[in-house]
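For this depiction, one protein chain was excluded, whereas all remaining protein chains were kept in their positions.
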Amino acid sequence: MNKETRRLSIIKKRYRQENMFKFSAIFAIIIASSFLVFFLANISKTGYTAIQQTEILTEVTYNDATLKNTYRAVPRELSRLLSRGFLRLIPREVKANPELMGTTVTRWIVANAEVDQYMKEKPNRLKSKQIAIIEKLRAEGKIKKTLNTGFFYNGDSKLPEIAGILSAVVGTIYVMFLTMLFSVPIGVMTAVYLEEFAPDNWFTRTIEVNINNLAAIPSIIFGLLGLAIFINIFGVPRSSALAGGLTLALMTLPVIIITTRTALSSVPDNIRQGAQGVGASPWQVVWHHVLPLSLPGILTGSIIGLAQAMGETAPLLIVGMLAYIPEAPTGITDAATVLPAQIYTWSATSLRAYTERTALGIMVLLSVLLMLNAAAVMIRNKFERKW
Amino acid sequence: MKKFLTLALAIAVMAIGTLTAQAREQIRIVGSSTVYPFASYVAEEFGATTGKPTPVIESTGSGGGHKLFAAGTDLNTPDITNSSRRMKTKEFDKNMAIGNKKIVEIVIGYDGIAIAFNKANPDLNLTRKDLLLAVAAEVPVNGKLVANPYKRWNEINPALPAKPILVYGPPTSSGTRDAFEELVMEKASKKLAGYGKKKYSKIRQDGIYVPAGENDNLIVQKLAKDKNALGIFGYSFLEENSDRIKGAMVDGVKPIPANISSGKYPVSRSLFFYVKVDHLKKVPGLAEYVDMFLSEQMIGTNGLLKDIGLIPLPDADRTAVRTRWTKRQPLTKADLEHK
Amino acid sequence: MEKNIKMKSEALNFYYGDFHALKDINLTFPEKHVTALIGPSGCGKSTYLRCFNRMNDLIKDIKVEGGIYLDSQEIHDPKLDVVELRRRVGMVFQKPNPFPKTIYENIAYAPRIHGLVSKGSEMDDLVESSLIKAGLFDEVKDRLKSQASALSGGQQQRLCIARALAMEPEVLLMDEPASALDPIATQKIEELIYELKERLTVIIVTHNMQQAARVSDYTAFFYMGELVEVGDTSTIFTNPTVKKTEDYITGRFG
Partner (left out) sequence: MLKVLLYFFIGVLPLCYMAFYLGRKKARTGELESGERFHSRPAQYGWYTVIWMAVPSLVISFIFTILGSSKIFAVPYSMHISTLLVLAAGGLWFSLKNIGSDLKARNFIENTIKVMLVTASLVSIITTIGIVISILFESMKFFSHVNFFDFITGTKWSPDTAFLEGAGRDGSSASKPEFGSVPIFAGTFMVTLIALFVAVPIGLLSAIFMSEYATPKMRGLAKPILEILAGIPTVVYGFFAAITVSPLVVQTAEMLGFEADYTNALSPGLVMGIMIIPFVSSLSDDVINAIPQNLREGSLALGMTRSETMKHVIIPAALPGIISAVLLALSRAIGETMIVVMAAGLRPNLTWNPLEGMTTVTVRIVDALTGDQSFDSLETLSAFGLAFVLLMVTLILNIVSSVVIRKFRKQYD
């Protein structure tokens, strides 16, 4: 009986441990998810205000005095509340539309960042006199917050109110295009060689070990490589999309090779044998059978590799993409910046009006990355074949 | 068949031909992170108001900028390098050797180095000697140099508050650190017998001087919160955060533009940029960009750059710089050697 | 002759999702006898075997109807603890699956965690006796501290049996215990089963007709999830009543 009670107590204790263990496993996953929720909520909370931008309704006078000093175009008390991004363009506006000369137009104009910060109830450096003016405008309905479309069609700017992500987005597209152009064919070819053709000798093994090691090398070291090889030796222009794309391509290469190899090796051998049995040459076996069958896997791997490269910043800092580039690049050797680098530049600015824009930029980047990853998962689920 | 061949050849040749017509359209600028905000501001104005391509400005640091600048004469090298210090003779020699014979040196203004702290504190008046003794690795005690024992300001100077010393300053890689060491520490140590009237510029590493980036949001937060901490920063930093922090007086002089500009405020340095004269013809807009930078609207006493923290040069100096520019007067080694 | 019934199933139905894997099985297992379950692949005999220590609980989306009794206690009874059930109903699998530990630890593991022994010396005795029961002791007595993976396949399987025996179970379930082994190892396992029935009840699933004939006292023939016929092994193999059983035993299908 004594033995029996002891056994029962042991069982009880064991079940307690079992529950503890289960609970801690669930707890771990809850921590991870709640971090994600907290993180996303925090970024959204910081960034959502940047979706709106303050505008002021004012009269703009076009005359000779205006052209001399554009601050005179608007009522005196407003001249320091409006964005210089608009005022400095007046001479060009007049040049394009000479009939404006001598007229006065009433229109909504982007306010400067301090006013914007005030309207969003955030810290600002306005003086009490200026606040009184804004309050008066508010009472008259001459100040409002509208959708900040400029964020999407402007490039970077030193004036937070007109700073946008267009140039960074275009730069990202260029860089990603180049990364894809170099890394996908070379990666797939390497994988095909290693998986389908390579004999098992020291050469192949060296390559394999090498690829595994490349996958583990810190990204910043790829930046040093890009700087030393592409820029200093091959003379690729600094901060160009080409320099960034090449550097990221080398970084992405191992990812693509490894995923492609997995995809290739999952094609069963009897397909290869079947094709060889009807007289296909080794290359034809690969080209006609193995590659088409492993295409979804290759595609998924490439997308994941590119999504990774898209969020990468450190190597790009070293090859000079941390630059002030307000205009979208028009060629691959033009200076370009990418979204993560833009986010970094803005986050390092002490002007607080950039904080919300940084967060909004992050939201844009995250949505793109999430979509890419979702696409990869969809391709995987839709075409995945169990052999 | 022959026709087809000629056609294909023609296409090939044409495609190759287009590349020679490609010339660079954008102005390329590299260099100091201190000059970067001013240069990019001008660049943006330049792009917006003239409709020409906006110059590309990369913040590489002064040293990196001079390296890229002196890398060659061709259009793959930058047209302008910004610098928070003067070009070194070594760098000048490199330029001469590589073929950049004509370089114009342009001073755009001053950067005051402010000793900033939380706005809630009463005003503070520090001497350079106070600052030296606060941050030096070794201080003279009874005629001998010993590891810096000071933990509170009043231990250095009874007139100062009895608060712990905590200074956030630039890291060794920064030009601001260079200026601080030269203008504060070396100047003060030369007058002190304890240092043997020699220049001394070694900064303590026991956690009282904390190296920190210049544009770091975390440091503003720290100063905004910690009433004891001081920060050594460029004046523009103080200007941008003037709602939260203010600057200490150094040797009784306030860090305000008028004092810095007139040279009364002792801790300030000049900001430069260097232009390759040979590129003026090849890169469209380069001359206009420099013209705009030197205009009264930008670097004048009430210029736009003053709003973001540049201290304008005195009138006479501005005129001198403009003359040098309009004459495209090249920099000589003698200019650099003479201080 | 009256026999004590150790385990039985009553009107047992088993479903994998929509698939009806076992259909209305009624079967009894007499104490200290060997019962063999035979039948073609996919007939449900392994599934049936795994019902007795509720190994099927691991599989998602299953449904069990009817009852299984161990000494007249329903094993799905919430009062009965599955851990305790498995201690009493041991199991040996098709492929030997020793833990990546030493031989000693493989056997000591279960008794220790179930609290069957309290002293170190008792444990040594238990390990030794289990190994002796499994007929493995002489082969491994000098290397109890070496890794179990160093043993041959047949030795590993006997180690797994010893591991099960160390819990002193009342029933031992064997799922094709010799199918991955060579003939000599198989013979040893069969001899072992023969000895085991002196101590406990054995239920064995096998593909090998001769093996069933050699080791078992009773044989049950399964086909397509149904129990076709059950009886004395000698009867089933010499004089089956159902045509299908005869066809299977004589090798006409399966």
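Each chain carries a letter (A, B and C) given by its place in the written order, and its residues are counted from 1.
Keep this in mind: a residue touches a chain if its C-beta (ideal position, glycine included) is under 8 Å from a C-beta of that chain, and two chains touch if they have at least 3 such contacts.
Every value quoted in this text rests on a predicted model; they were computed, and no experiment measured them.
**Q** For the chain that's been dropped from view, list the shown partners it touches.
**A** A, B, C
**Q** Tell me which of B:S201, B:S270, B:S295 or B:Q329 is the one touching the absent chain.
**A** B:S201
**Q** So which of C:K6, C:K45 or C:R87 would be touching the chain we can't see?
**A** Result: among the candidates, C:R87 touches the missing chain.
**Q** Where the complex has a chain not shown, which of A:S79, A:S266 or A:S347 is the residue touching it?
**A** Among A:S79, A:S266 or A:S347, only A:S347 touches the chain that is not shown.
**Q** Name, in rising order, the residues on chain B that touch the hidden chain in the full complex.
**A** Within chain B, the residues that touch the unshown chain are 1, 4-5, 7-9, 11-16, 18-20, 22, 32-34, 59-64, 66-67, 84-86, 88, 90-91, 171-175, 177-178, 181-182, 198-203, 205, 207, 210-213, 217-219, 221-222, 225.
**Q** Footprint of the hidden chain on chain C, which residues?
**A** 53, 55, 58, 60, 82-87, 90-91, 93-95, 97-101, 109-110, 113-114, 149, 160, 163-164, 167, 173
**Q** Mind pulling the chain A residues that touch the left-out chain?
**A** Missing-chain contacts on chain A: residues 14-15, 17-18, 20-22, 24-29, 31-33, 35-36, 39, 42-43, 46, 185-186, 189-190, 192-194, 197-198, 206-207, 209-222, 224-225, 227-229, 233-236, 242, 250, 253-254, 257, 281-283, 307-308, 310-314, 317-318, 322, 332-333, 340-341, 343-344, 347-348, 355, 358-359, 362, 365-366, 369-370, 373, 377.
As a working rule, only the chains that are shown with their structure count from here on.
**Q** Touch graph across the chains, line, ring, star, complete or other?
**A** line
**Q** For this structure, which two chains have more C-beta pairs in contact than any other pair?
**A** More C-beta pairs are in contact between A-B than between any other chains.
**Q** Where the centres are mean C-alpha positions, what is the separation of chain A from chain B, in Å?
**A** Chain A and chain B have C-alpha centres separated by 31 Å.
**Q** Roughly how many whole angstrom separate the Cα centroids of chain B and chain C?
**A** 83
**Q** Would you kindly tell me how far, in whole Å, the mean C-alpha position of chain C lies from that of chain A?
**A** Roughly 59 Å, centre to centre.
**Q** So in the complex, the part of chain A that touches chain B is made up of which residues?
**A** Where chain A meets chain B, its residues are 84-85, 88-89, 91-92, 123-125, 155, 157-159, 235, 237-239, 320, 322-327, 334-335, 347-351, 355.
**Q** Report the residues of chain C in contact with chain A in the complex, numbered from low to high.
**A** 81, 83-84, 113-115
**Q** Any idea which chain A residues touch chain C in the complex?
**A** Touch residues, chain A against chain C: 6-7, 10-11, 14.
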